[in-house]
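One protein chain is absent from this view; the other protein chains keep their places.
Per-chain numbering from 1; labels A and B assigned in written order.
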Amino acid sequence: MNFWQQFKRNRLAVTMFRLLLVLYVLAILADFFAPYHYDDDDVMHAWAPPTRIHFLDIKQKVITPYINPYTFSTNEYYRRIYSVEKNVLIPVRFFVKGFKYNLLGIWSTDIHLFGVENGRIYLLGADDRGRDIFSRLLYGSRVSLSIGLIGVAISFSLGMIIGGISGYFGGWIDTFIMRVVEMIMLLPGFYFLLALRASFPPEMDSRQVYLLIIVILSFIGWASLARVIRGMVLSIKENEFVFAARALGLTHFRIITRHILPNTFSYVSVAICLSIPGYIIGEAALSFLGLGIQEPYASWGNMLVLSQGIVTIEAYPWVLAPGVAILITTMSFNIIGNTLRDVFDPKRKIL
Amino acid sequence: MDLLDIQNIKKYFKQPWGINYALDGVDMSIKEKATTALVGESGCGKTTLAKTILGFYRPDSGKILFKGEDITDVKTNNKLVRENIQIVFQNPFLSFNPRYTAFATLYEAVRAMNNISKKEVRGFLVESLNSVGLGEEFFFRYPHQMSGGELQRLSIARALINKPKIVILDEPTSSLDISTAVNILKLLAKLQQEALLSYFFISHNLKLVKRIAHYVFVMYYGKIVEYGLKEQIYGFPRHPYTKLLLDACEYKMKDYPASGSKHKQGCVFREICPHSKDICGNEPEKTEIEPNHFVFCHFV
Partner (left out) sequence: MKPLLEVKDISVEYVGEKRNQALEKVSFDVKSGEILGIIGESGSGKTTLAYSILNLLPESAKLKGSIIFKGSIITEFKENKLCYLRGKEIGIIPQDPAASFNPVFSVGYQFNEFLKVKGICKDAEERLVLMEEALNKACLWDVNKILNSYPHQLSGGQLQRAMIALVIAAKPSLLIADEPTSSLDVTIESQLVHMFLRLRDEMGFTIIFITHNLGLIEALCDRVVVLYQGQVKEMADKASIIAAPRDEYTKSLVVSFREVGE
């Protein structure tokens, strides 16, 4: 049975895989799917609850979907109590014009998937400044979903190459690299992250911060992988096909990259899936503490800053939406990783 | 001058429980266009010798000469060794990168020496596959889709693809069924005649070697104990260990104490030897008992 057939047998993993694909598409085309810009605020709609979309008119007839606009009054604690004006219908339109953006960075356009022409639509409610949480969630997913992939790409290529060199050559090279690895593994990861971040100016541009987080996380992440890869290389290099390749006069570089490291891929692909959540959570944690992506840019972590108070959560539970997004994403990666591990496990292979 | 001259090679491995005298002063020569067999039980240093010749181990002392040129340190003469000495391993299932098809494996071998594109090389690779009795249908098969015999043929094709002078065959048939093994031996003999190859055939089975070898070296724990032409070794074995091996092949040998010589001085075989006397504590002289037939024993 080949790899995909075995993978497909696990329905949950396949569902999670599809879900992730959808999330990535949403992230890439966030400008198109988001009705508002991430910094498009409207004080008149601060803390507005999720908008209900109606498909039936008063006579229970199906018409084009519409929403009712909000009005609010304040209660004795100066908290806004929103209510809808039932007699005003604002139709929800598809492919409407909105703010201008570059789709995929190429086509300049202002068409969005959906939107309303007057009034505002909040699929997942609004935050304290009346910004659309749904739109910000989409923009934030760009950070959270890409940081895992890029971070893993950097740390795993580092880990594989360094681990491969260490295991293949052995001797003092191995000893030296492993001592370095141990030193890095000794660092308490998250506090090191905090310390490093603190040593850079707090008013850094968010793009720089984003890169900085990736670099820091990858710098911590490669060490443990290098150690495992080194161990695998030590056993793979004793295989006769490696000796055959050496007898043929292939260069060391080619033997490592083409003959030894590919044979660790089954482990590595599992490890990748299981370590991406670490990056996502690392970024979210930094941003949550205000050290990562800064306002007005959106990331799942800095959106969660709003949910620091229990009062806020009690009054406006929709601010937890980014938390749910983090949960779903990390769980998907974990489930896929576990399934991959089962698929690659030789003991489960049929005789 | 012999094609390959191995002069007094020593290779010791330091291990927690003492020194392992894997190769303890081995003198050998591999003749051109002939098969030289090295026979001994597992752990006696056969594979270590093969790997030393290929430069995977650096010997502690001694010299290896290929056509008179020193190849003991592979780094200085890398190209010469890689072009002229190739190896076929015992276990065909471990000898191939599991992620490479037969085509990729052979192409990788060609590419190591020459700079040819994949398209140009195809015909050449087909020819090489055919020469070991594999059809074109094997081109895009992965190792796990092939049987042991087929893989061993592919292994031979890979070893021969750059037209080496010497092929080291490290027990190439011992993990195969007898009928397959016979076919592989026939193929090897045919290829030897066609390409004028020299084989260095390593085996633990004297019986198997009889079919293919011209010269036979018998090794026991890092030392050569007897060598000569095939007819001499099989017809008139003189060293007690050779006799014992021949008996074992016929399943005549009844008792054999577990070995592993710890002595560095003197005859390595003296712990087990039925004729062992005090004199065996001295290093046995190399005695030529008939032309080309040498024995290391005090009692010849």
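The criterion applied here is as follows: contacts are C-beta pairs under 8 Å (C-beta built on N, C-alpha and C of every residue); 3 or more make two chains touch, one makes a residue touch a chain.
Just so it is clear, the structure is predicted and the values come from calculations on it, not from any experiment.
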The listed residue (B:25, B:148 or B:266) that touches the chain absent from the view is B:148
Decide which residue listed in B:50, B:109, B:245 or B:295 touches the omitted chain of the complex.
B:245
Cross-chain touch to the chain not pictured, restricted to B:2, B:41, B:70 or B:283, is B:41
For chain B, residues in touch with the removed chain
41-43, 147-148, 177-182, 185, 204-208, 210-211, 244-245, 247-256, 258, 260
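As a working rule, only the chains that are shown with their structure count from here on.
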Indicate the whole-number Å distance between the mean C-alpha point of chain A and the mean C-alpha point of chain B.
56
Help me check something: in the complex, which residues belonging to chain A touch chain B?
239-241, 243-250, 258-259, 262-263
As the complex stands, chain B meets chain A at residues 51, 54, 56, 78-79, 81-83, 85-87, 89-91, 94-99, 108-109, 112-113, 155, 158-159, 162
